[in-house]
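As you look at this complex, bear in mind that one protein chain is not there, while each of the others sits in place.
Up next is chain A:
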């Protein structure tokens, strides 16, 4: 029945199951250091470092009338009390929009917005000084709702108005497509303000080194960009700064943009001393970015044969007080709301509003996860109306592997969505009944399918520079300005180096995240690093292997077919000729390096922010809903990932399991409301994240196939598990309870209300 007409003839899946991944998994190269309590940036206490403290705004929206720091300056132990007037260079920073003041001068736009910053001998003295600063505010109307923010009479958060970004995309004949529909579903979906809740709150130290540089050590995702921006703020040449951003105690996008580094650097510059700054959880909650809450009106329909004909979407996102990544998040939301499906017509509209609700920014899943939740709910609802099994309905509606992308752009041909569905089709969890009740408990199984982009959209920071070098001790180094945040970048890079250089993993060293040692590789974000390192080594590895052999030839007679191998250079027959440490000693003055400049690989289509490369994942979620308490327990998640060859099994498992539980949290418990511009919680006693007791049993499957001649190679695995888990859990709850899930998280109250109405 229901023969999917877009399903191409698939070559056999190259499938690695969960047990297979476990068998391939090995300890992370950095596990030993982490188990030996190697310090994180916020653990660096420095020598006689001053303590920094920030005076943040107590109001969500206010004009600053006057700041009086005299009393604070006079307190014992205080070395500096700085305000906006003390910034030597650019007073604001930002990505596409430079709208965020380092220190607020004329107005504050959210709770915690920094107004002044202090350095003192002790933390107590710093806090006493902060308390002694007097600021006179004139309160402004608080804009705490993105819809109201866009009304004509709304108070403006920024001078240019509250509409930060908007976009519209349409193709196809919408009227005809709607007319062809037998079933149409229309609803408004709401996604929550999720908190990253990295366990290491923002913190670090700025020190002065012997070369007269300021050394900024804070966990981050792009040390080189941070260096440039901080240099601009301090009005210093960039080479007076060194930024070290690795390792990071969790980020998930939340430490991508600068937060407090400029403040610490400013204090260090002004005092001539080392300065530490480390936010407590409450301050981190106030100042850290969150996931953009979105209101999503979707309308889509299918014909009597269960073929999707059109989708209309109207997305409104709340970016809070400052832009950071907001515009790109909205772009991603729009690009992904279409999904991997085919339609006759699409009409998409997105708006991004400034409000006084904290600050929203980059978060794993990045705009897409919100709209994928809404879309996958629509798909399930249409499938039910049209009388199709949800999986068959999806199969039936997949765009062909070589079809244009969601915005009509040229994309790399990809059959991942077809494969992911095909793998789940026969899974025992799917062939079993999708809902049943057992006394007090209601069980449901939900399905979701997502595809998601790799890297940044067209026009984004997609280029990267990497360096290969022979180190003095003979290690073959890969130097990259990326950071290790737990994603196992070091492990994946080590594996790729060994593979492409034909050497042993022990011969390799990965040098990351230090602007003095590593090149500008662009952001450690957008699931891009593995793909970039893969491309670099695939395309330039042979040249580098030859360069190592050539370097040896300068002084040593080598057999003509000498090559790189584990431990050193070997003859054609594999006999050792020269080990790498000896090679390094030999060419002490002219050790070879290779600078690799990878150009941006973007879609040739002239569509701003559109992506070229996609990966895919399909998931099954099984939930158990307690009809007495309304509580949802996610019992099982099965993730079938079509992301190309597995580079690091332990990395893939970790990213899938971690992201899936983060998605589960978003679907079931996590939300940070902001009534009146004030977050409803400031710590983990009011904002809950999943514990070990909440975590489901997770099964990860890897489908390694890519299309013949696919030029991109492995797709990033860092985000897609969040993207797919959220809609899968939402659909499972809907199946278990019959609730029309339109709002996340699904709270016990919602469930109980629904069950009561049904009874």
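In the analysis below, a residue touches a chain if its C-beta (ideal position, glycine included) is under 8 Å from a C-beta of that chain, and two chains touch if they have at least 3 such contacts; residues count from 1.
Rule of thumb we're sticking to: contacts and distances are computed from a predicted model.
This complex has a chain not shown, and the name its UniProt record holds, of "Thiolase domain-containing protein", "2Fe-2S iron-sulfur cluster binding domain-containing protein", "Xanthine dehydrogenase subunit E" or "Cytochrome (Ubi)quinol oxidase subunit III", is "Xanthine dehydrogenase subunit E".
The residue from A:520, A:657 or A:719 that touches the chain not shown here is A:657.
Across A:197, A:258, A:537 or A:643, the residue that sits in touch with the chain not pictured is A:197.
Set against the missing chain, the residues A:127, A:281, A:299 or A:349 yield one that touches it, A:281.
Within the whole complex, the absent chain has one touching residue among A:223, A:250 or A:644, and that is A:250.
Between the chain not shown and the residues A:15, A:31, A:131 or A:516, the one that touches is A:31. Residues of chain A in contact with the chain left out of this view: 18-19, 22, 25, 27-28, 30-32, 34-37, 39-40, 43, 45, 123, 196-201, 247-252, 278, 280-281, 485-488, 635, 650, 653-654, 656-662, 683-685, 689-693, 695-699.
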